[in-house]
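A single protein chain has been removed from this complex, and every other one stays in its place.
Chain IDs A and B follow the sequence of writing; residue 1 opens each chain.
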Amino acid sequence: MLQMVSRSATTAESRAAGGAAVSIHNLCKRYNNFEAVVPTSVEIASGDFFAIIGPSGSGKSTLLGMIAGYIDPSAGRIVVDGRDIVPEPIYRRNIGMVFQNYALFPHLSVAQNVAYPLKIRGVAKDEIAKRVRESLAMVRLEAFASRMPSELSGGQQQRIALARASIYQPSILLMDEPLGALDKNLRDEMQEEIKRFQQELGATVIYVTHDQQEAAFLADRIAIMRDGAMTQIGSPRSLYEQPKSRFVAEFLGEASIFPIKTASARQADQTCRITLEGGTEAVIRTGEDGGPGRFACIRPERITIGPKARGLANSFTGVVRESLYTPGSIRYRVELKDAGCLLKVRALPQHNTEVFETGSSVDIGWSVDDMTILAE
Amino acid sequence: MKQRSFLLYLPVALLLTPFFLAPMAVIGTESFSGQHGIGAEYVKVVTDQGIRTVLYNTFYVAAMVTILSLLIGYPIAYVLARLRGRWATIGIFLIFLPFWASTVIRSFAWMILLGRKGPVNSILLGIGLIEDPIRFIDNGLGLMIAMTYIMVPFIVVPILNGLRAIDPNLPRAAAVLGANPWRQFLAVTLPLSMPNVAVGCTIVFVTSLGFFVTPSLLGGDLTVVSMLISEQANRLLDWPLASALAIIVLLLTIVIFALLRLSQLASRRRGKARSGVFA
Partner (left out) sequence: MSVSEKRLWAAWSRFLTGLVGAILIGFLVPILVVVAVSFQSKSYLSFPPNDFSLRWYQQFIGNDDYRSAILNSMMIGASAAALATVAGISTALAVVRAGAPGSAIVSALSIAPAVLPQIVLAIGLFPISVWLGLQGTLWAVILAHAVIGLPFPFITVCGALTSYSNRIEIASMTLGANAFQTFRLITFPMIRPAVIAGFIFAFAASLDELVLALFLSSPSTRTLPLLLWEQLNFQVTPEIAAAASVILAVTSLLILAATLLPRLDKDN
């Protein structure tokens, strides 16, 4: 399939095939006194799937708008394959974009929607017809060519938007919350579809979403935005396992986070002993210095609950304050004895897993590698 | 893009500058250029008994037409708002059908209907309600009837829009709380439609102030301000006085719409925001 598509790409557009490297230098956007995006620099490699996540108002859509060209940056450069595209109007940037509500043209049929970018580029009629067929085949909607967009379901409209944004082989594909309007089951299905599609197309994708699971599923790298700045960039795993701030740790997945009162000097094996507020002491292995003003963070699935916790480097007894069985996991809130710390715990239920009732006393613990230190 | 957006103003600027703004400037300067000294025309407008009568008549007719249009238009809008589908379309079509006939023709129709020997008098005489034909044309009654007929669609549309925008759950909530249909209407529907009633009344009142055709044909001895302006300009060639009168009408129009806007802003600030026509 991929072969077929790239063969049909004409010379004028073939330079775009394969995905461009994007490097953003000190890009920023100010509205009067409000900085929607502070000067931001980031490198996105050719063919990368790069997701930008953050709460609403964090500046992620503004950033995408500047790359697409419908928001003028206050300063900075966007270099695509060595060329600064900021001075270029939207329609010369050769960027594909998929919008949140698809932005399909309601007065054009599915085939006409997909053909639109080729028609604008003056591609010959029979060539357009051929490529529209191929493109619709790629999103498996050949049978819907003559329908109007309003006659399609949300997921189908989404796939048409994908086909339309990619038929001219843009080097960069921008997606702004493309699955935001779909219900949960369809969203999971479309994630698979988008992933497969990007792999076949080979384009560089910049993907904006507020859904951290979606980003983790799709992206090679994720940038987390807050107040107009990218607070941390990394692979889904590194962001989850080594968050640098409370914000990142809490935004991406669940975590129990405690302020650190005191910390011993680091030992030769990179471990140190920290005291949490409430007096709980723990030994952790860390690359970061712990101390007042910093935080200790532990993910709920890293905590062992039950008799197995007794032999661990950090071992405590606690009382189950809340116990909830949810599909796929058992969630607890456990209060450590004499400390008052409340820990979120997630256990994977297996056929013989004991479920602890609220109010029962349990052993709880974690190894030196399970807790991380957050700088802020 | 931003810089070129000014180019989109070009057609409207070419149209309105010479043919709308310049005329306003012309009547402004003309109104002060009379032989009797600066401002003399305005003094005359205020002091001249004849002109004062004309202005009074104009306001009286406009006010009566507004009240009559509201009394007829509100029930129409209320019923149309509750209709759905085909009947609603038919209702709106019916109310707009006469709207497409020109004002001259509609005024002419009322000349026939309300004439001394016209059908209305014939019917009233026939059923014995009156003994002598009513002289509709002479006493301003015919004028108000014809103008109301012409203005009703203008008040139905904004009120209909307002009524349709009311959340149907609100009267239901009142009903659950024990209000009978009449109390539901008084407590919920009527107050919520008031901003649009204000819009409709303003449109009818201002339009009525400027009416020319219908008063000329059906007014009898009654003169309204548009007729006076036309007469001063055309027949008596007193352009300064005509201009001063026009300026007064223009200012009145602006003041009335400014008052409407202020009341809309005030009610919006009170959190009773409804979609206004001039939002």
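Just so we're on the same page, contacts are C-beta pairs under 8 Å (C-beta built on N, C-alpha and C of every residue); 3 or more make two chains touch, one makes a residue touch a chain.
Being a predicted model, the structure only gives us computed values, none of them experimental.
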item: Touching the absent chain when the full complex is considered, from B:Val45, B:Ile95 or B:Leu192; value: B:Ile95
item: Interface with the unshown chain - residue positions in chain A; value: 68-70, 89-97, 99, 101, 103, 105-107, 116-117, 120-121, 164-165, 168, 174
item: Positions on chain B contacted by the hidden chain, ascending; value: 1-2, 4-6, 8-12, 14-16, 18-27, 30, 72, 75-76, 78-80, 91, 94-95, 97-98, 100-106, 108-113, 115, 117-119, 122, 149, 152, 180-181, 203, 206-207, 209-213, 216-217, 226, 229-230, 233-234, 239, 242-243, 246, 249-250, 253, 257, 278
